[in-house]
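Complex shown without one protein chain; remaining protein chains in place.
Each chain gets a letter, A and B, in the order it is written, and its residues are counted from 1.
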Amino acid sequence: MSLLEVNSVTKKFGGLVAINDVSLNIDEGEIVGLIGPNGAGKTTMFNLITGFYRPDSGSIKFMGEDITGRKPSEICKKGIARTFQLIKPFLNMTVFDNILCGALCRTNSVDVAKKEALKIIEWMGIDKKRNALTRSLTLAERKLVEVGRALATKPKLLLLDEVAAGLNPVETEETIKLIRKLRDTGITLCLVEHVMKAVMTVSDRIIVLDHGSKIAEGTPKEVSQNTNVIEAYLGRSYA
Amino acid sequence: MVVISLELLTKAVISGMVLGGVYSLLAIGLTLITGVMRVMNFAHGDLMMIAMYVTFWLFALFNINPFFSMTLVIPFLFLIGMFIQKFLISPVRTPENQVLITFGLAILLENLALFLWSPDYRSIITPYTTITIHFSHLDVGLIRFLTLIVALVTSFSLHVFVTRTEMGKCIWALAQDPEAAMLVGIDIHKLRLITFGLANALVALAGIFLAQIYYIFPSLGLRFTIIAFIVVILGGFGSVGGALLGSFIIGLTEALGGVFVGIGYKDVMVFIIFILILLFKPSGLFGKIRV
Partner (left out) sequence: MKIIKEYITGGLKPKSINLYLFAAFITILSLIPVWTSDPTILNVFIYTFLFAFYAASWSILGKYAGQISIGHSVYFGLGAYTTVLLYVHYNVSPWLGMFVGGLLAAMVAMLLGLPCFRLRGLFYIFATLAFAEVVRIIFLHPLRDLSGGAEGIPFTIGYTSPYYFQFVEKWPYYYIALTMMILLIAGLQKMEKSRLGYYLKAICEDEDAAEAIGINVLKYKLIAAGISGFLTAIAGTFYVQFLCYIGVNDVFGIMRSIEPVIISWVGGSGVFGPILGSFIITPITEFLVLTLGMTTAYGLHMILYGAILIIIVLFMPEGVIKPLSQKFYIPLLKKLSEEYRRV
């Protein structure tokens, strides 16, 4: 049984079909990369999985349980956490408080949550900026806060939406290391990415979407040689 | 069991239609404001109240017939509308603060009127007030009839304006996506000024007619504001047709509700409609702006 099963999911917005009868699985311990040209439907897929959108048809199962159409807060409690493409850290709170809010997902006690938050902050290496207002941080630091906050909810599956976007090469390298470190703690990961270097080096498996449909699936090497994929990104003349 | 005669029913229906007409003028202006500027103007009804008082004083002090004073009152309210938009609404950043400032304005206007002109009910009696028109079985007051006609004509003209003219389309574009509108070269600040002014002109029109068929007193503003909003929510933000249809639905509900259920409960019925919309179709009957 896969950790996450997406079965024949379709999502329409008025006349536009954003996701067209897509099925995919994610197994425990994997790092899966979700790629595709702009507008392919990658973030929509994340929104469907995490409950921000409701599928028009099809079903989504997590750990065998049907989570189709549930509220995002419920799905988080079940064990799926996510970051956002345009990151949404709580800007007017400190780094510590951001992570604390995440940790409060798993405990009613503020003291216990504080201890958890501290652990995560140290693990992520942002301890120095612990009491800084998130508003004062750089983009890379804010991304770490967002990931840390999601991590504090103790997820089994972590969905990272373009976590490497807007970063310089050094920061991108650090992000790749972070992703591997996350996997080593036992979390299953799914990444939406445009930064090919990041997603190809780190993923075990790649799924490719284009115009709402799945057009390829396989190892990074297989996918990068797939003619449909090349055509989707670069046009027919390159295929 | 109360026996309701056909005559009473007919009177109620006519009453409802006339009310609907008045509401439509208020609601069309309001739907433009909420649709285009995403501002909930809580001073809407109180601005109408001011228009009514101005009409009254022009009549009481200078004997100017309301139909003539239209030429003064409407531009006056148009300018006030632009003034409010420029100095009170656009300087304020968040929607919540914009709402609070219009609410403050509503309180200010209502109590200013109360203070200056006392809570006494006023009315305007002109030579036309008592004229009635006869339609086979029905008698309709002339002014009431005119109100309805004017409301329908105005709604229709506005619909044409918004869908066919250049400026109207710009307003529609602004309602859909302010940033995109800016990018295609639409001067959104000027457009907002004009829209707010226009809405206020409609309010003035509504007030001028209402002043002749109803009483004039300071606290009527709030009540009409609330009803105008319910109409706009029912019809859908930004939809002129929705505002028109909605105002007749609400007007008739009030009038018929008053007959069947009792005067005290008619507001409750309107409010129940409001809650039902929120529960089942918050974007309204024709809502195109996402909720």
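As a working rule, a residue touches a chain if its C-beta (ideal position, glycine included) is under 8 Å from a C-beta of that chain, and two chains touch if they have at least 3 such contacts.
Bear in mind that the values here come from a model prediction, so they are computed numbers and not experimental data.
Chemist: Among A:K71, A:K115, A:R180 or A:K197, which one touches the chain that has been omitted from the display?
Modeler: Considering all chains, including the one not shown, the answer is A:K71.
Chemist: Among A:K11, A:K42 or A:R82, which one touches the chain that has been omitted from the display?
Modeler: Touches the omitted chain: A:R82.
Chemist: Among B:T10, B:T71 or B:N111, single out the residue that touches the unshown chain.
Modeler: Looking across B:T10, B:T71 or B:N111, the contact with the absent chain belongs to B:N111.
Chemist: Which residue among A:V17, A:M63 or A:M93 touches the omitted chain?
Modeler: Result: among the candidates, A:M93 touches the missing chain.
Chemist: Since one chain has been left out of the picture, which residues of chain B touch it in the full complex?
Modeler: 40, 42, 88, 91-97, 99-101, 103-112, 114-115, 222-223, 226, 229-230, 233, 262-265, 267-268, 271, 274-275, 278-279, 282, 291
Chemist: List every residue of chain A that touches the chain not included in the displayed model.
Modeler: 50-52, 71-74, 76-77, 81-82, 84, 88-93, 97, 100-102, 104-105, 108, 110, 113, 149-150, 152-153
Here is the rule we use: only the chains that are shown with their structure count from here on.
Chemist: Centre to centre, by mean C-alpha position, how many angstrom separate chain A and chain B?
Modeler: Each chain reduced to its C-alpha mean, chain A and chain B end up 48 Å apart.
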